[in-house]
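Notes for the one structure printed next.
Missing here: one protein chain of the complex. Every other protein chain is in place.
Right, chain A next:
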Amino acid sequence: MQIADNTKILMFYEMKRIRMVQDHIESHYLQDEMKTPVHLCIGQEAVAVGACSALQKTDYISSNHRSHGHYLAKGGNLNNLIAELHCKMTGCSKGYGGSMHIVDTSVGHMGSSSIVGGGIPIGTGLGLAISMKQQNSVSVIFFGDGAADEGVLYESINFAILKKLPVIYILENNQWSVCSHVSSRQAGKNIFHHAPQKLLMTKKIDGNNVLEVYETVSEAVNFARKGYGPSFIECETYRILGHAGCASQDADGYRDLKEADEWKKKCPVNTFQEKLIQGNFLSIEDIENMESRIQAEIEDAFDFAQKSPLPPSHEMTNYLFK
């Protein structure tokens, strides 16, 4: 697959932006201005960016508690995200959701659930709506290896195959669910679905290689748009930080830090950056310009969030019913 130079640069920019946003959240988290648990996706940027780059604005995504990357990659508004982390009225969920329930329907981000696996059938249902309305969109579902423990994944895929729904199941296998390694929850590498290809297109790929993710998801999107049905893509990646909070809050003693160090060498942002410099797509100066632009945007977003009002307590009863 031929990928245009500007697409590669744009994908790099998006990954860099997500990384820098995460770093900024992490370094400010202990100031306690963001009073909501954060689940950072440092190390997993390539999955979000590679997948969302293959999508249109009118395509849906369904996400989970570790979803800052998905939100930003799909085009979600940064100011509203940072405001939501501060539980402010200007947040994407008006301060009712916090970090685990973010949404931006204007770009097809239809909401994230913090019940592990909860977004999987909802994304499948979005695929059903697309199919019934005969739209040309697709529905992409991001979930982790923990969600692959849940029976609802099997139930949902079975239904999507049955109805040939335009749904793409993207498993981000980051190896960890809170402090449980995937090997303590699943025998061997049994997540990957070996369904007959005529029923379900399945692929297992390097989730730290943004170009591979982009190509594979593009193929799945074409497959879905043609009406051939769902696909399942397992992206192998790694959760560099702990389950929630910032690095200094990560509990000790559940994983060998050498493991994390090994994966840091495979950092999706840095490895792609090197590749782009070596291929003369970008210069060091280009990258520094990008970084200062992103830094300014992030500082503006934090400033916007901090200056925004908190929801008044009398508004607690808003939005119970429409």
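Just so we're on the same page, a residue touches a chain if its C-beta (ideal position, glycine included) is under 8 Å from a C-beta of that chain, and two chains touch if they have at least 3 such contacts; residues count from 1.
Note that contacts and distances are computed from a predicted model.
*Asks:* Can you work out the missing subunit's protein name as recorded in UniProt? Choose among "CDP-6-deoxy-D-xylo-4-hexulose-3-dehydrase RfbH", "DNA-binding transcriptional regulator, PadR family", "Asp23/Gls24 family envelope stress response protein" or "ABC transporter permease subunit".
*Replies:* UniProt protein name of the non-displayed chain: "CDP-6-deoxy-D-xylo-4-hexulose-3-dehydrase RfbH".
*Asks:* Out of A:158, A:180, A:218 or A:249, point to the residue that touches the absent chain in the complete complex.
*Replies:* Of the listed residues, the one touching the omitted chain is A:158.
*Asks:* Going by the contact rule already stated, which one of A:10, A:115 or A:310 would touch the omitted chain in the full complex?
*Replies:* Reading the full complex, the residue touching the unseen chain is A:115.
*Asks:* Out of A:25, A:38, A:78 or A:92, which touches the unshown chain?
*Replies:* If we include the chain that is not displayed, A:92 is the one touching it.
*Asks:* Taking the full complex into account, find the residue in A:10, A:30 or A:129 that is in contact with the omitted chain.
*Replies:* Final answer for the missing-chain contact: A:129.
*Asks:* In terms of residues, what is the contact footprint of the unshown chain on chain A?
*Replies:* Looking at chain A, the ones touching the missing chain are residues 60, 62, 91-97, 101, 103-105, 110-111, 113, 115, 118, 120-130, 132-133, 139, 151-152, 155-156, 158-159, 162, 318-322.
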